[in-house]
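Step one of this worksheet: look at the structure below.
Every protein chain of the complex appears in place save one, which is left out.
Each chain carries a letter (A, B and C) given by its place in the written order, and its residues are counted from 1.
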Amino acid sequence: MPTLPGVHLKDEIAKISQRLKELGHGRHLDRAVWDKVELARHPKRPYTLDYIEHMFAGFIELRGDRCYGDDPAIVGGLAAYQGRTLMVIGHQKGRDIASRTERNFGMPRPEGYRKAQRLMLLADKFGIPVLTLIDTPGAHPGIAAEERGQGGAIATTLMCMAKLSVPTVAVIIGEGGSGGALALALSDRVMMLENSVYSVITPEACASILWKDAGEAQLAAQTLRMSSDDLSQLEVVDEVLPEPRGGAHRDHVAAAKVIKDALEEKLRELETISPRLRKKERFEKFRRMGVWKENGLTLF
Amino acid sequence: MPTLPGVHLKDEIAKISQRLKELGHGRHLDRAVWDKVELARHPKRPYTLDYIEHMFAGFIELRGDRCYGDDPAIVGGLAAYQGRTLMVIGHQKGRDIASRTERNFGMPRPEGYRKAQRLMLLADKFGIPVLTLIDTPGAHPGIAAEERGQGGAIATTLMCMAKLSVPTVAVIIGEGGSGGALALALSDRVMMLENSVYSVITPEACASILWKDAGEAQLAAQTLRMSSDDLSQLEVVDEVLPEPRGGAHRDHVAAAKVIKDALEEKLRELETISPRLRKKERFEKFRRMGVWKENGLTLF
Amino acid sequence: MARKVSVDISRRGGNTQNGAQSCPGCKELLSPEELRRNSMICPHCGHHFRMTARQRIELLSDPDSWNEIAANLRSADPLEFFDLRPYPDRIEEAEYDTGLSEAMLTGTAKMNKMDVVLAAMDFSFMGGSMGSVVGERFWRAAEEAIETRFPLVVVCASGGARMQEGILSLLQMAKTTCAVELMGEIPVPFITVLTHPTTGGVLASFATLADVIIAEPAAFLSFTGPRIIEQTIKEKLPEGFGLAESHVRHGQVDLIVPRLELKERLVQILGMLEGGVACALQPLWEEEARRSGRGGAFAQAFDRIKALAHSPRRPPQG
Partner (left out) sequence: MARKVSVDISRRGGNTQNGAQSCPGCKELLSPEELRRNSMICPHCGHHFRMTARQRIELLSDPDSWNEIAANLRSADPLEFFDLRPYPDRIEEAEYDTGLSEAMLTGTAKMNKMDVVLAAMDFSFMGGSMGSVVGERFWRAAEEAIETRFPLVVVCASGGARMQEGILSLLQMAKTTCAVELMGEIPVPFITVLTHPTTGGVLASFATLADVIIAEPAAFLSFTGPRIIEQTIKEKLPEGFGLAESHVRHGQVDLIVPRLELKERLVQILGMLEGGVACALQPLWEEEARRSGRGGAFAQAFDRIKALAHSPRRPPQG
């Protein structure tokens, strides 16, 4: 950037910023966004195992990463689905204090992601489509988790999903928190329940970093555009699934039916395509993610 | 087995056994076998990193299983070999007290085997042949190692070697102890240094289990047929490599030259074969291992 | 913290004179008939006693559906192994005591009408140790699974390698692993059931290479024997060490299934894996075969195993 003599750009920028900050704080706070954040975290919201119970005639949970441990924050297994089979993998939160602790509030450790990879590869071997259900505040922040390679575990899970030759469908059912959520969402089709959220960072953490004030979480949530409507507009999700009136927690069975119907439709679409083309389209989909300017033009 | 009235087979068997036991103990103890066990364990015998130093112009050690840890009891990395590349992986013992402890006496933990797998797959990706050097009393016996899946780690390493499409050559350079050794030896060609040993169990452990007397280790060593000559006769190894006079420890450089020359010859053989055929021959080789009777005939 | 206990992998309980034994779980005295009637499960505390291979086959296969394969294989004595007794002597005794031809039986069977290849190991035959016959039977079972495309179920129970066959017993780990790899190329579903105890070379080869690994409650699973570990660490093992429940927590086992639910659960899982194969891979293979003109992945793996099955073996001796 060229600088002109006598013009102290940084000072100018600082002045403008201050003005804009004042303007920014005056923005209309849309209560609807925060309502969705609260619904997404509602303690009675159906979790992965609830959906599995209501969607499938049978489910065999398969455990462990064959290496270090079994992480209860991610569950997975074989589900009987209209006379055939699905591999279902999802984050799992606990409902009461004991199970919340056991499930670590749905925050996976590396062994959870490695279990997910193992199950995906098992599904791939037998041509079983993979359904992932996403509901986590994020990957577990902790010393031992870092030492066991939290970053690498998420990255290799993404890589694993990129490689799969079976159809893959992801549904964000609650909190889609950061890399910990994305790890299970590199899918051919990504859907979102109406009152779920999906974001690069929790609104609280974003507020404390950018606004230097965790109390601005509502503003952060709105600014991050983490609601299903926003994400649909940004073309990050393929479809928003309507919830039962008042939210999924009001009627678990009806919420499960919504997902099941959508899943069926997506699988029908995906199975008409050859594995090779499906993978190509998956790559094209994620290759298009992002917005930038090139030679002055904004590209999506 | 049909039993005849009045004949108590078990008693008969016991009587015959006692007679045979007396005979057995009178067997000639061949001192040469135990000499080889002692040479194989000689504290000055060259180890994997010694061979690497003397065989290759360059070596880049690559560490870690990308999951839990880096096991110093198995080393591996890229080696510059006649203008091209080899992946070399081997057990590593320590020479002094500190390094013996650090290397855990060459007894790998699961992360050692998983590192070996990772490096093998890296080699396979880039068409780099894999050389394994085997020298371990066995896999580490310990609580944490079992909890992290010692059995599964060995099994999946065997599986990994079975799958590889690159040429693979294994050389037993010292102690080939049990599953901990075999894990790195499911190779297209398996060679053995003259004074190395390869066995399902250490002679000491065998003696204490079968003879109820660890002092019978020399007899056990002989009975187990763990010397290179025996294994060559049993067609478990493809070739026995002669050591410098007095043993490999007398001349590390000459011992390395022996391995290098043999390696070159084997790689030349293997690289004329297509990957598909090479893998087929590998499977045939290990499928033939074992001796049994079928319809009364002894089959090899 | 944890109580230290000495692990007894034989876990027989005490025998009394009339053949009754006290349950290691609850110390109740149980007669052999009572146990047999109840699938070798203690009716008082649910402790799972060891089953013989024949009991296992009876438990898992539909009546009259068992057809043994590779029945004529018998151990040879390639090393002329002689410790306190000659190896053939030990084999003969094991045959006499168990009425079995080796430590693993292999065959085809139906499980709730589903065709499977089934193998069952027997700890009472020389500690369920794996020698050349166990390895070759495993290979034949895998071959059968590949040729028929029936899934393979193996019930494991083993103290490890058959020392009397020396290095050849060790190499059965490599051999059985190659067989698993060939099954994976089809793919044929492969499930192992790890029962008390599964250790050593069996645990470190096919037992842990299955698509789904099931364990029976409280089965002791360990690569290294408990006594060797105790010698190494110079103290008793903590309570619960090596048990199936611990292995599930440590990520090594998919699920624990009580014996009385085992057959149903196996059928369910196999059906699900087959469901995947049947619905999704079939058209994929056909498409690939059509496009490459080479018969597809399935045909290739099939050709390979056929070729191996008929590969030249050295002329029979002895």
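Miscellaneous remarks
Quick note on the criterion: a contact is a pair of C-beta atoms (placed from the backbone, for glycine too) under 8 Å apart; a residue touches a chain by one contact, two chains touch by 3 or more.
Treat the numbers as computed from the prediction; the structure is a model and nothing was measured.
The residue from B:Tyr47, B:Tyr68 or B:Trp211 that touches the chain not shown here is B:Tyr68.
Touch with the chain omitted from the figure is made, among A:Ile74, A:Leu224, A:Val240 or A:Ile259, by A:Leu224.
Residue A:Arg288 is the one among A:Arg31, A:Lys44, A:Arg268 or A:Arg288 that touches the chain missing from this view.
Seen from subunit A, the chain kept out of the figure touches residues 1, 3, 9-10, 13, 16-17, 20-21, 24, 27, 139, 141-143, 145-152, 154-156, 158-159, 162-163, 178-179, 182-183, 185-186, 198-201, 205-206, 209-212, 220, 223-226, 231, 234, 236, 280, 282-284, 286-295, 297-300.
Not every partner is drawn; the one left out touches subunit B at residues 58, 60-70, 78-80, 83-85, 111, 115, 122-123, 125-129, 165-166, 271, 274-275.
To be clear about the criterion, only the chains that are shown with their structure count from here on.
Here the chain at the heart of the structure, going by C-alpha means, is C. When chain centres are set by their Cα atoms, the one at the greatest distance from subunit C is A. We define each chain's centre as the mean of its Cα atoms; on that basis subunit A and subunit C are separated by 41 Å.
Separating the centre of subunit A from that of subunit B, both taken as means of CA atoms, is a distance of 47 Å. Remark: subunit B and subunit C have CA centroids separated by 25 Å (rounded to whole angstrom).
Counting only residues that touch two or more partner chains, subunit C has 208, 250-252. Across the assembly, subunit B contributes residues 148-149, 152, 156 that each touch 2 or more other chains.
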